[in-house]
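Right, I'll just put the structure down here and ask away after.
Let's turn to chain A:
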Amino acid sequence: EVRIGASVSATGPAAFLGDPEAKTLEMLVEELNAAGGINGEEIKLVLYDDGGDPNKARTFATRLVEDDEVVAIIGGTTTGTSMSILSVTEDAEIPFISLAGAIDIIDPVKPFTFKTPHTDRMACQKIFEDMKKQGYTKVGMISGTDGFGASMQAQCKSVVGDYGIEIVADETYDPKDADMTAQLTKIKGAEGVQAVLNPGFGQGPSIVTRNYKQLAIDLPLYQSHGVASDGFIELAGADAAEGVRLPGTALLVAGLLADDDAQKPVVTTYKTAYEGKFKAPVSTFGGYAHDAFLILTDSLKRAGSAEPAAIRDAIESTSGLAGTTGSYTFSPEDHLGLDLSAFRMLEIKDGKWALVE
Partner candidate 1 sequence: MSDRDSQMTLLSVEGLGITFGGLKAVNDVSFQVKPGEIVSVIGPNGAGKTTLFNMISGIYQAGSGRVVLNGEDVTGMEPHLLARRGMSRTFQNLQIFQSMSVLDNAVTGYHLQEQGSILADLLGLPGSRRRAEAARDGAMALLGRVGLERAAEREAGNLSYGSLKRLEIARALALNPKILLLDEPAAGCNAVETAEIDHLIAEVAASGVAILLVEHDMKMVMRISNHIVVLDHGEKIAEGDPATVSKDPAVIAAYLGAEHADR
Partner candidate 2 sequence: MSELLQFLFSGVTVGAVYALVALGFTLIYNASDVVNFAQGEFVMLGGMITWFVYAAGLPLPLAALIAIVATAALGVAINKLAIEPARGAPVVSLIIITIGASIFIQGGAQLIFDKQIHTFPAFSGDEPLRIGGATILPQSLWVIGGALVIFAGLWVFFTRTLLGRAVLATSNNRLAAQLVGINTNFVMTLSFALSAAIGALAGVLATPITLTAYSVGIGFALKGFAGAMLGGMGNPKGALVGGFLIGLIEALTAGYLSSQYKDAAAFIVILLVLFFLPHGLFGRQATQRV
Partner candidate 3 sequence: MLTVEGLRSRYGRIEVLHGIDLSVDSGEIVTVVGANGAGKTTLLRCLSGVQPVTAGQITFRGEALTPVPAYKRLRRGLAQSPEGRQIFTNLTVEENLRLGAFLFNDDRVEKDMEDAFQMFPILREKRNLAAGGLSGGQQQMLAMARALMGRPSCLLLDEPSMGLAPIIVSQIFDVVRGLKALDVTVLLVEQNAFGALKIADRGYVMETGRITMSGAAEELIADPRIREAYLGI
């Protein structure tokens, strides 16, 4: 038996992200064990719900390491919980694969810490790349004040200059807010603004999108990967969401992928299994958990041992492993394993996701 630990935020403010992550992990373990486990050994998943509280996450990480004696940990739905967990796992020298976005988690590189999602910075770069292609030079930004939004806001501001773009309006909203017309009105009135970017997750971006339509702002609206799920279109209303662009993963456009796309099989399999089992659409976040599990099991197989150091080395030698988020190639210097190409620019057309390229 090989024990794998996980601490995700299945409840609390990040439940929207953590819930599909937890479900995904449980589903995958079940599937794997049904198929005979790894190298003949059964996998046991010890899963805790940290409710998004970094303090709890740290306690659970300690518990996983000291009491449950797991060989590796997946988790950390939010950056805060990930940072808490990694200080425990680094101390204990146990591999940890984070599901959160911030670049700080793997930069600077820490020996035992990896992550599956793209960094915030990459999302910003992808968006600005597209904006630059469209010829926009002045954009407005409205972000949530939660960890995701705030981190995106900071990263976007730090890379925006590289694309010759200027942020002419920078507004925020509380994730629980019910109306963002005041902020949007302000952005609308900003001098020369050509497009608007809204990094955030949860209900905020849906409301922003609705308000955007209410105010009849006729500038292009960019969202972030934080809303990359079908739920967003439903909540914002297909009408309001029409034309919204965002950087997303292959998972959202499974049907549109070219047949020779390396990610196509894995994305389709996961989507079918998840949607069949839980009767709910897949989300990018569940995909992160999927990929973390994939990387870990792949490494376990190759390591041939359940020694944490061996697993770490195996992860670092992962190469060209196709997941739902992208194709992972790790190295001792790169614990993210993705590059910009993993992101695909998507646009909502007729209430459906469409590839821009």
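By definition in this document, contacts are C-beta pairs under 8 Å (C-beta built on N, C-alpha and C of every residue); 3 or more make two chains touch, one makes a residue touch a chain; residues count from 1.
Here is how the candidates were picked: all candidates are chains of the complex that A comes from, given by their letters.
Fair warning: this is a prediction, and the values are worked out from it, not measured in the lab.
Undergrad: Pick out the one candidate among 1, 2 or 3 that is in contact with chain A within this complex.
TA: 2
Undergrad: Using the touch definition from the top, list the residues of chain A that touch candidate 2 in their complex.
TA: Where chain A meets candidate 2, its residues are 10-13, 15-16, 19, 142, 145, 171-174, 176-183, 185-186, 189, 202-203, 206-207, 210, 213-216, 231, 235, 237, 239-240, 280.
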